[in-house]
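With one protein chain held back, the other chains of the complex are shown just where they sit.
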Amino acid sequence: MKTVLSLELSLINYSVKGLGYGANLLMVRLGCKGEGEVFHSDELVARLRRIALQLRRDVLKMTTKAGSGHPGGSLSAADIITALYFHHLRHDPKNPKWEDRDRFILSKGHSCPVLYAALARCGYFPVEELWRLRKIGSMLQGHPDMLKTPGVEASTGNLGQGLSIGIGMALAARLDGKDYRVYVMLGDGELDEGQVWEAAMAASHFRLNNITAIVDYNGLQLDGFTEDIMSLEPLAEKWRAFGWHTIEIDGHNMRQILDALDMAVMVKGKPTAIIAHTVKGKGVSFMENRVEFHGKALTEEQLRKALEELRWEG
Amino acid sequence: MKTVLSLELSLINYSVKGLGYGANLLMVRLGCKGEGEVFHSDELVARLRRIALQLRRDVLKMTTKAGSGHPGGSLSAADIITALYFHHLRHDPKNPKWEDRDRFILSKGHSCPVLYAALARCGYFPVEELWRLRKIGSMLQGHPDMLKTPGVEASTGNLGQGLSIGIGMALAARLDGKDYRVYVMLGDGELDEGQVWEAAMAASHFRLNNITAIVDYNGLQLDGFTEDIMSLEPLAEKWRAFGWHTIEIDGHNMRQILDALDMAVMVKGKPTAIIAHTVKGKGVSFMENRVEFHGKALTEEQLRKALEELRWEG
Amino acid sequence: MREKAYTRDAYGRTLIELGRIRKEIVVLDADLSTSTRTAWFGREFPDRFFNFGVAEANMMSAAAGLASSGKIPFVSTFAVFATGRAYNQYRTSIAYPNLNVKIVATHSGISVGEDGPTHFCIEDIAIMRALPNTTVLVPADAVETEAAVKASVDHYGPVYIRLSRPKLPVIYEEGYRWRGEKLTFRIGGSVTLREGEDVTLVASGLMVSRALDAAEALAREGIEAAVIDLYSIKPIDRETLTEAARRTGAIVTCEEHNVCGGVGSAVAEVLVETVPVPMEMVGVKDTFAESGSMEDLLTKYGLTSKDIVEAAKRVIKRKS
Partner (left out) sequence: MREKAYTRDAYGRTLIELGRIRKEIVVLDADLSTSTRTAWFGREFPDRFFNFGVAEANMMSAAAGLASSGKIPFVSTFAVFATGRAYNQYRTSIAYPNLNVKIVATHSGISVGEDGPTHFCIEDIAIMRALPNTTVLVPADAVETEAAVKASVDHYGPVYIRLSRPKLPVIYEEGYRWRGEKLTFRIGGSVTLREGEDVTLVASGLMVSRALDAAEALAREGIEAAVIDLYSIKPIDRETLTEAARRTGAIVTCEEHNVCGGVGSAVAEVLVETVPVPMEMVGVKDTFAESGSMEDLLTKYGLTSKDIVEAAKRVIKRKS
């Protein structure tokens, strides 16, 4: 009963967002996959939301400690990263090179603080490492370095390359007859890069259904709003025209995130793009939607205020 | 009466091609522009078709003489290039640097033989130069060189750059309050290049309605059919999703070419893409749709046969 | 201690100053205009400023189109993107037809600091000077930056100007003077900041002030080092370099760049063809380095005045 209700609520939710996701969900409900697999318990959602809060706190603490870094885009990605590392991905922090692991690539590499927080909280390395972010000799570089940091799958930071790297991994999986999946998170500003569209074209040409692109659509890039700098709309139509099954969700709604990730697994013959509508700086009132926190750490005073806001309220 | 008939025929033609262009044409017919400007006399069409034939002959002669070059994509582009240089473009072969001239950029630079033929036959330089193609000291380089060849607007040959260059020119026109227009011809294989999509995104973001992209959609790239190497469909939807007014035509139907070019002038607030369905090697039976003539000149024997086929039959 | 100032601030200011008199100047950036300071020009001349988003390749070729329509485009982003990310576009759209485009890149070298190796650029001098028709300039401080940017406008053709992220010690006096004397920034030129008979320190960019410090330290040990600010890497001041080699018989090059293909390499090319003398190259020793504070990095990767002093002593020992 409760499940059904939450399901209905989800549907309403999707409809309210008007993102055309409801129909898809209905189709699933009509039998393609069992409910249990697609819809997630309140307990799970609560647990993940709590973890996401922790990651947000980590992000702000580590960047302030480092005196630099990119908190804004880390916070917009926090819920998705949480859903991936603490529920969806098949991985083993004790065995980062496990051959059958799912791969996650943070193509928008500047948001690595939230990736580092997730990896540390998962157990890839001690949490204390987070406080050495960006310091000389640290395993945590300003942008992801696959040689230095356990769990980092690709060296990124020059935007536009992650989806292509993911294609290579997805081709390798197919060649080796392995069923691992590849997830690539991109920024919306990053979508300005033509290489992303080269990759989008190739992934559908190669019929890679083991790769999922997640767009952190927070509406801001470095110099301002994407709408002003380089407008992307109609974004979903772009991905569809490039041959991708495309889902739009609220990227801070844990249930929608989990559902979309599950949905992507079921799509046959083509790759899936999840366009996650997010808020840059999400969770801290004075950071939300503010371009100045793209690449600037909080002051100690700001950090104190932010951490006050980032408290679990159930 | 005759005009109306030909107009109806055109409509039927478009409908038969099923390219959704008819509706557009109807709209025009309903008053946006006078018939005379949009529809072209039989005499004009015949004249242009005759010139296109001449250019085709030139292309084959000059590449065979050079012993190398790219005849296939030159022939697919011949009708469009003819329509541009011998009717549509505002230009002055005696004054190649005239500030108010329209600009044409051959982004698929390897097809320069047909551009060179057009420039020579227009009077930019003596026709005899054509026979020195690709020879040391010649003004006609293997790929377009804006410093060496009068009338060449941009140095191209590394695919993917022409539309971006065109954006620069279109921005300059706007800045200078000039009404010249910019035309860029791209190959279909060339559309694999992400830079084309960067440019597509930017042109619509900048609301450049003084730029027209023409895709020579001949279905072949260097290694084979685009469908096999890197599939592009749904191509029109891609351009539309990137914010372009998009028209599909038969790129060997002179009337459709002329109409589409006129149409593009009328579109407000966004750039226009003309997707021209063409045949690589068009006009020579044994070259049509054959990948091996992408980058190989005909032998003397093949040339003789080809020239026999390329005769004016009205 | 010298005062410090941002070379990119000087760039931003100079752009506005030039923009007022030269209406054909337009400015292009790829979503880094707040960092490169081209946003200042954008605020002053919104019509002549174009932000291309994160699309360096498109921006670079678009600059070609603007230039061939009579504009003087200044193209800016971080060095690693301004060069390597749009290299083929620069090569074919701009350098090959010798178009009048100025590329001013900030955040070169490893002094970028905490952002780490993905954002360093230790190869831009090598890759830009490898192309014909390309002028490569590396100003040493904010004052020289202004001079370089102005000189680039008076030169027809592609120019690459390499700037830094951090504040750099100010070496020159206002109006581009050295010890009171007015200098002229000349493409293909250099400034001899100090005379000396024992060894010549040939430095560029951020390393010039360090070379001056090194020269003073050497002087305290009785070694007289000449110091040249080699702000023009291409074309290169063959005359001054060969003369210095002839006089001092030993050269140390100092650059915040990979020692493969950079300033040291450009100087070596000249000397082996004219006056082959022993050289030592102070620079990044063919490593991507890592994240850290600027000073930590410059120390760990061998770019301090102490490193220059030691190289000078080594090279002097090798004199024949």
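To keep things simple, chains are lettered A, B and C as they appear, and every chain counts its residues starting from 1.
Convention: a contact is a pair of C-beta atoms (placed from the backbone, for glycine too) under 8 Å apart; a residue touches a chain by one contact, two chains touch by 3 or more.
In this text the structure is predicted, and so the values were computed from the model without any measurement.
*Asks:* So there's a chain missing from this view; which of the remaining chains does it actually touch?
*Replies:* A, B, C
*Asks:* Just name the one of A:I51, A:A173 or A:I247 that touches the chain not displayed here.
*Replies:* Result: among the candidates, A:A173 touches the missing chain.
*Asks:* Looking beyond the chains shown, say which of C:A5, C:L131 or C:L183 touches the absent one.
*Replies:* The missing chain is touched by C:L131.
*Asks:* Any idea which of B:E193, B:D216 or B:E248 touches the chain not displayed?
*Replies:* With B:E193, B:D216 or B:E248 as choices, the missing chain is touched by B:E193.
*Asks:* What chain B residues would touch the chain not displayed?
*Replies:* Residues of chain B in touch with the missing chain: 66-69, 109, 134-138, 140-143, 145, 148, 155-160, 189-190, 192-194, 221-223, 226, 229-230.
*Asks:* Where does chain C touch the missing chain, residue by residue?
*Replies:* 80-81, 84-85, 87-88, 91-92, 95-96, 117-118, 122-123, 126-127, 129-133, 234, 251, 258-262, 264-266, 268-269, 271-273, 276-281, 286-288
*Asks:* I need the residue numbers on chain A that touch the omitted chain, in ascending order.
*Replies:* So the residues of chain A touching the unseen chain are 99, 145-147, 153-158, 160-162, 164-173, 175-176, 194-195, 198-199, 201-202, 205-206.
Going forward, only the chains that are shown with their structure count from here on.
*Asks:* Express in whole angstrom the distance between the two chain centres, defined as the mean CA positions of chain A and chain C.
*Replies:* A distance of 39 Å separates the two centres.
*Asks:* Between chain A and chain B, what's the gap in Å when you average each chain's C-alpha atoms?
*Replies:* That pair's centroid distance is 43 Å.
*Asks:* By residue number and range, which residues of chain A touch two or more other chains?
*Replies:* 192-194, 230
*Asks:* Which positions in chain C are in touch with at least two other chains?
*Replies:* As it turns out, chain C has residues touching two or more other chains at 52-53, 55, 57-58.
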